[in-house]
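What follows is a structure written as C-alpha cells; I'll ask about it next.
With one protein chain held back, the other chains of the complex are shown just where they sit.
Each chain carries a letter (A and B) given by its place in the written order, and its residues are counted from 1.
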Amino acid sequence: MPIILENVSFSYSRKTPLETSALRDVNLRIEKGEFVGILGEKGAGKSTLTKLFNGVLKPETGTVRVDGLDPSLREAKRRIGMVFQQAADQLFCKTVYEEIAFGLLNFGHSKKETEERVYEAIEAVSLDQTELSRDPFSLSGGEMQRVALASALALRPDYLVLDEPITGLDPSGKKEILETLKRIKEKGTAVVTVTHNLKGFFPLLERIVLIREGRIAFQGSRESYLEKGCEPLPPIASMMKELRARGMPVNLAVFTVEDALEEILRLKSILGKENSEN
Amino acid sequence: MIRLEKVSYSYPDGTPALEDLNLVIKKGEFIGVIGKNGSGKSTLALQLSGLLKPQTGRVMIREMDTRDPSKLSGIRKLVGIVFQNPETQFVGRTVEEDLAFGPENLCLPPVEIRKCVDLALAETGLEKYRHRSPKALSGGQGQCVALAGVLAMRPECLIFDEVTSMLDPKSGIAVLETIKKLHRKGKTIVYITHNLEELHDADRILIMEKGKMRLEGDPESVFSDVSLQTLGLSLPSLIELAENLKMHGIVIPWEKTSTPQSFAEEICRLFLKT
Partner (left out) sequence: MQEPVFSYVPGASLLHKLDPRTKIAAVMLLGVLTFRIDNFAGIVALFVFFFALALLSGLPMKVFFRAVRPMMLFIFFIFLTQLFFTDGRALASYWVLKPSLEGLEKGFKLAARFILLLLFAALLTASTDPSAITCGIERMLRPLPLRWLGVSSFELATMMNISIAFLPLLFERVERTKAAQAARGIDFVKNPFHSVPALAIPLLRGVIRDAEELALAMESRGYQGSRRTSIHELSMQKSDWKALFILALFIILVLVL
C-alpha cells in the first residue's frame, strides 16, 4: 500500500493576518519501493509536503494516508523514517549513540539489536566510531547531517522521507550516501527526497515531482521531465539543452558525464559527415 | 587584510579543530575554502571574524589582534560573517528588525539604517517578508535573511559559510552573483563551500584537511591537481566533461567551462567551424 495524498491544502498561521498558503490541492501517490525526487524553488512548499507525510503537520483540507493509516498514528510513524531540512533541529540526545538508538529503543528493539543497527548505520554514513560518545550539538554541520541520516536509516523504515539529505556533506560523503540510498532502495524501501542537488540525485530518480508556489507543476518520469523542458536541470542536462537550443541534434536525456561524452562525440561525427558531404 | 600566524584551536571538549595554521588574506581577494566535513572550515571562519580566539598563535585583522578586547568593536565593523546554519543567526522577531540589528549596533542614524535594510532586502528579494518572523520562513528563504543581515552592515570583509547550501540552483546562482558584485566593488570575500562549481572565478582556493591547509592555488591549477580525488573532492561536471573531451582532442578552454551556456557555445563554435 502506498502513501496517498488527496486534495491536500495547507496554510501556516491560519486565520491570522499573516496567513501563508503553502500547499494547494495536492494529489500525490508514493508507491512502495519507488525513488521519488521533490524539486522546486525556495519557498515552493517542499518541506511542508514532507512534514505532511509523517503527521508533523496536519492538512487543512484533504487527507493523507500511509498504508491506509492516519500519519499521526505511531504505527504509521514506524513505517516512515524522516530527516528534516535542518539536521541540527532534529538532534536532542546527549550522545551520538543515544541519538541513533533513540528511535530503535522506542519502537521496542532489544539492546543487542539496537547496538548492531547503530554500528551499521554509522558505517553507512561513514562516521567514525569515536564520534559515538560525542555530544551531537558539538559536531560540525556535515557531521550533524550524517547523524540525522543515520538515526533515520537505523530504523529501516518502509518509506524514507528526506529533506535535502546531502546538503552540507563533502563530495565523498555525498557519493557514499547516494550509494547507500540506492542500495536500500533496491532492497524495497521507498525513498522520497527533496533535493536541490540534481548532479547527485538525477541519475537515481525514477519519478520527479516539481512544486511551484504550492502546487504540483509537474509529476512524471525523468524522461518526460526533460522532454517537457522543466527546470531545474543538472549541469550536464542543462548544457545539452543549450546545445539543442543552438540547433544541435543532441539527445536531451543525458545527465552523466560519460553519456555526455558519448553524445558529444556522436555529434561530432554527425557534423563531420555533413561537412564532408557538403 | 587578515593574517593568521600559527593559529591552533581546540574546542572546550578537547576536539582539535585548527593546527598551526598560517594564512594571509589580501584586501579585495575572493578566497574559496573547501575541505571534508569536520576539517575546520567553520572554525576558521569564526577565527577570521574574531568570534573565536586562538589558543596559540594570533589572528591579526588589519593589524588588530583579535585577542585584544579593546579592538573588538573595530573588528566588528570590518568583518561580517554568515553562519553555516541560518537559524542560529537570527536575532530579530521580524525580518526587518533582524536586518536592522547590525546597523543599529554601528550607531548609524535611522534614515541610514532604513536605507541599508531596504537595500539588503532588495538585493536578496525579500521585500515581501519584511514583517514576517525569520523563523517562519522556508529553509532557503531563511538562508537569504541570514545573508541580508550581514549585507546590511556593509563590512569590508565578508565571510560566507556554505550560504547557498539550501538554495535551489537558480537562487544559488543569484546569491553568488550578489557576492561577486560585492567582490567587484572591492570587498574581501572568504567563501566556504562544498560545491566546487561556485569557485570557478575565485582568486584563490584553499583546501583544508584535519585543521591544516592542504593545498592552495588558483582554481584552474587546483581543479587539475591529481590529489583532488584522494582528498575526497570531486570535480564540477562540466570541468570533468572538458577533461574527458580533451582526451578525444576536443579542447574547451578553462573560461568556457564555467556555465552550461558558455560550454555549449564553445562546442558549437568548435564543431561548426570545421
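Please note the rule applied: contacts are C-beta pairs under 8 Å (C-beta built on N, C-alpha and C of every residue); 3 or more make two chains touch, one makes a residue touch a chain.
Because the structure is a prediction, the values reported are computed rather than measured.
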Shown chains that the omitted chain touches within the full complex: A, B
Residue among A:106, A:221 or A:269 touching the omitted chain: A:106
Given A:25, A:89, A:113 or A:227, the one touching the chain that is not displayed: A:89
Residue, one of B:117, B:167, B:192 or B:238, that touches the chain absent here: B:117
Residue among B:51, B:119 or B:270 touching the omitted chain: B:51
Touching residues (missing chain, whole complex) on chain A: 12-18, 51, 54-56, 74, 77-78, 80, 82, 84, 89-94, 102-103, 106-107, 137, 151, 155
Hidden partner chain, residues of chain B it touches: 49, 51, 72-73, 76-77, 80-81, 83, 88-94, 96-97, 100-111, 113-114, 117, 130-131, 133, 135, 149-150, 153
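One rule holds in what follows: only the chains that are shown with their structure count from here on.
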For the chain B and chain A complex, residues of the former touching the latter: 11, 13, 15, 35-38, 42, 84-85, 87-88, 131-132, 136-141, 143-144, 162, 165-172, 194, 196-197, 232-234, 236-238, 240-241, 244-245, 248, 250, 260-261, 263-265, 267-268, 271-272, 274
Partner chain B, residues of chain A touching it in the complex: 12-13, 18, 20, 39-44, 46-47, 85-86, 88-89, 134-135, 138-143, 145-146, 163-164, 167-175, 196, 198-199, 231-232, 234-236, 238-239, 241-243, 245-246, 248, 257, 260-261, 264-265, 267-268, 271-272, 275
